[in-house]
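One protein chain omitted, others in place.
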Amino acid sequence: MTAKYALRFASLGYLALLLVAPLGFIFWRTFEHGVGPVWAAVTTPDALHALKVTLVLTAIAVPANTIFGVLCALAIVRHRYPGSGIVNAVVDLPLALSPVVVGLALLLLYGRGGWLGGHGIVFALPGMVLATIFVSLPFVVREVVPVLREIGTEQEQAAATLGASALQTFRRVTWPAIRWATAYGVVLTTARALGEFGAVSVVSGRLAGQTESLTLYVQDRYQSFDTTGAYAAAVVLALLAMATLLLMTRLRPKEGIQ
Amino acid sequence: MISARGIVKRFGDFIALDDVSVDVPTGSLTALLGPSGSGKSTLLRVIAGLEQPDAGEVSLDGEDVTRRPPQSRGVGFVFQHYAAFKHLTVWDNVAFGLTIRRRPRREIEQRVSELLDLVQLTGLAKRYPAQLSGGQRQRMGLARALAVDPTVLLLDEPFGALDARVRKELRLWLRRLHDETHTTTVIVTHDQEEAMEVADRVVVMNGGRVEQTAPPRELYDHPANEFVMSFVGPVNRLGDTFIRPHDVELLLEPNGSTQETMVQRLVHLGFEVRVELVRDDGETLSAQLTREQVEALELQSGQIVYVRPTRQTVFSD
Partner (left out) sequence: MAANAEALSAAPAARRSLAPGLSIGLSTVYLSVIVLLPLAALGWKAHGWGAVSTPQATAALKLTLGLSLVVALVNAVAGTAIAWTLVRDRFAGQGLVNALVDLPFALPTIVAGLTLLALYGPKSPVGINAAFTRWGLLLALLFVTLPFVVRTVQPVLFELDRELEDAAASLGAGRFTTFLRIIFPSILPAVLSGAALAFARAVGEFGAVVLMSGNLPFKTEVVSVYVFGRLESGDSGGAAAASVVILLTSFGVLLAIGALRRWVTRHDR
């Protein structure tokens, strides 16, 4: 019996020391002197611009990856074609690559001297958009593929024998089956897009007030010894993360606890 | 000798066992028979120590083992869905109990070979459970349970997951095995045919209680109540009277106490024929006749015949 309590204590202790304590501490430190200084730090022009940049990046990357994600999942599962295995593997690549490497690859492609270079993509917003799309690409696909596999084609075939077109079948049969998985994938994509740092850092040139996302802004403030500004921006991001976490918990496919 | 006295077991509000007492004589093969929810599996698990009763005692050979964990009761348990250790070969599965007791290798090798021969799985020793059929997996389960020389062998619906033909084969095989080894055995089943065919004694359970304990023949011929009678075989019920289909005599002419019925349907089941009859008042009856009898009477659907029971039972409350 004591083994059970020891394990519980060890697991919860690990989580507390690694996750809860640091996060709790930073919230405490940030609001130590009240909400005023925090609000001021977060509403400076640079900070607001950084927030806007982050939101724009997310607003473009998430819908793009969602539409791609559903199409790609359909392609992989329903239309087994030569190379669908490779496509499956390529989709997983962004998860295995260091964000810095991603940024570098984009830089080499679209930067000065690159194959598609010189069109104002890097060191500007377009490059950051591409980077954000790259890193948050896999999530919708990965969530929808297993659901598509599990529900099988019988219902869709039934719809076809009843005269439904491809679009009707998708709208009335396939989509209702995959919409929660898609929603969960969207939440994961959003979290990744909001939090992207490394790739965007390389590709953006980090020009404050122009090509800084909120994550880059946090680093910038910290390295300028403006811990208040850094913590305040970090807290905004942390709050966004917790909202995302809440949605993740609600939408997560049910499995795994008593 | 297994003795369970006054066992009570609740799962939340549900009473699985309601003051159940059962004795299993040493060396016998006893069946716990009943419908789903009757408590038979729960009783088996209580005897094995896989469940703790809320009240009552379990003794094995006179020793009170109620508070003992399953590890030290010396029981062998065989599961309906085999509980095969997927990551171990057939050999390692059977050897498991001996391996963890750190028996010498020579001893393990001898015992496992012996058992694999006994259950006829010798050539499959190096295979994994995933590569075996259901029947083979269950034979492996049996060999595994027998490997540690249990004083008592408990089988929980062991053939429930297998198809009909394999079930019948393994049933006979189990009976022959028991005749050879004489290990005290308890088998849980919801299949009355299985219980009647295999067991020396049958404990009929229903709703957490024991309805009757008797050898199969006595159970069939002298059921204690309506439930037992209908559970162990097909039965016709006319008011308070119960008549077995094979105790229904069919005559072409009325004769004193006979009743008039009409033949609704003849169902030919190989050697036997089930004759479905209906009375004027709508009550239905079924009679079981041989092919010859049906041909001799020239029975046809729609025909009027006269029936009387050669034997009937009434239960007094």
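In this document, chain identifiers A and B correspond to the written order of the chains, with residue numbering beginning at 1 in each.
As a convention for this text, a residue touches a chain if its C-beta (ideal position, glycine included) is under 8 Å from a C-beta of that chain, and two chains touch if they have at least 3 such contacts.
Just so you know, these numbers come straight off a predicted model, no measurement behind them.
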Which displayed chains does the hidden chain touch? A, B
Chain not shown: contacting residue from A:Leu48, A:Leu74, A:Ile151 or A:Ala177: A:Leu74
Per the definition of touch given earlier, which of A:Leu48, A:Val173 or A:Ala238 contacts the omitted chain? A:Ala238
Touching the absent chain: which residues on chain B qualify? 48-50, 69-72, 75-77, 79, 81, 83, 85-89, 96-97, 100-101, 128-130, 144-145, 147-148
Absent chain, residues of chain A that touch it: 3-4, 7-8, 10-12, 14-15, 18-23, 25-26, 29, 68, 71-72, 74-75, 78-79, 81, 87, 90-91, 93-102, 104-111, 114-116, 130, 133-134, 137, 160, 163-167, 170, 188, 191, 194-198, 201-202, 215-216, 218-219, 222, 230-231, 234, 237-238, 241-242, 244-246, 248-249, 252, 255-258
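The working rule: only the chains that are shown with their structure count from here on.
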What whole-Å value do you get for the distance between chain A and chain B if each is reduced to the mean of its CA atoms? 58
